[in-house]
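Everything on this sheet refers to the single structure shown next.
Note that one protein chain is taken out, while the other chains of the complex remain in position.
Right after this comes subunit A.
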């Protein structure tokens, strides 16, 4: 019996991208449905009544919510191929820790850098620089955060690579100079089809962030 896999998402969401990358890594066919967040579909509200947010994976009619929970679900269901988490419990805990770090630290800080100005922007920028330095330290000389293979932490972070251009222009950061290992890692990930097929063009993301700034009245 064929699996029915639907993903409720929006193109710009880094969280949705995580799920798309995981599905593509596993070679799973899915029906991608773009939501209008100002007019959420009855399906989204029914499948995620608690937070009403995307992404939502609907597998044979049953919803799974929260991007890193979805990625782990995908890894457990389609366990016969391309593991996204290591098999050793300590390594798994280590991967989950860094996935959680990305979740707690990167999105809100990066968004603040790109969509505010003055004091809040400078404070966010300072924090973001510290976070990227910490992540570079964790990456070290490994090809991926998971070591030799692309995994959960890489999936958690790589969507934010699409924001690097915006962080440079709006945030006045020189990403390549300040975080050369991260930029190299980003380019390495982009060589993977699952990533290159998923990440939108950095200029498209930039336009999107500029749109938010305009709406918020930030110049």
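The rule is short, and it goes like this: a contact is a pair of C-beta atoms (placed from the backbone, for glycine too) under 8 Å apart; a residue touches a chain by one contact, two chains touch by 3 or more; residues count from 1.
One rule holds for everything that comes next: contacts and distances are computed from a predicted model.
Per UniProt, the protein behind the absent chain is "Glutathione S-transferase"; the candidates were "Glutathione S-transferase", "Large ribosomal subunit protein bL19m", "WD repeat-containing protein 18" or "Mini-chromosome maintenance complex-binding protein".
Of the listed positions A:108, A:134, A:149 or A:196, the one in contact with the omitted chain in the full complex is A:134. When the full complex is taken into account, the listed residue touching the unshown chain is A:76, out of A:76, A:122 or A:201.
Contact with the chain not shown here comes from a single listed residue; of A:42, A:89 or A:118, that residue is A:89.
Remark: the residues of subunit A touching the chain excluded from display are 50-51, 59, 62, 64-66, 69-70, 72-73, 76-77, 89-90, 92-93, 96-97, 100-101, 134.
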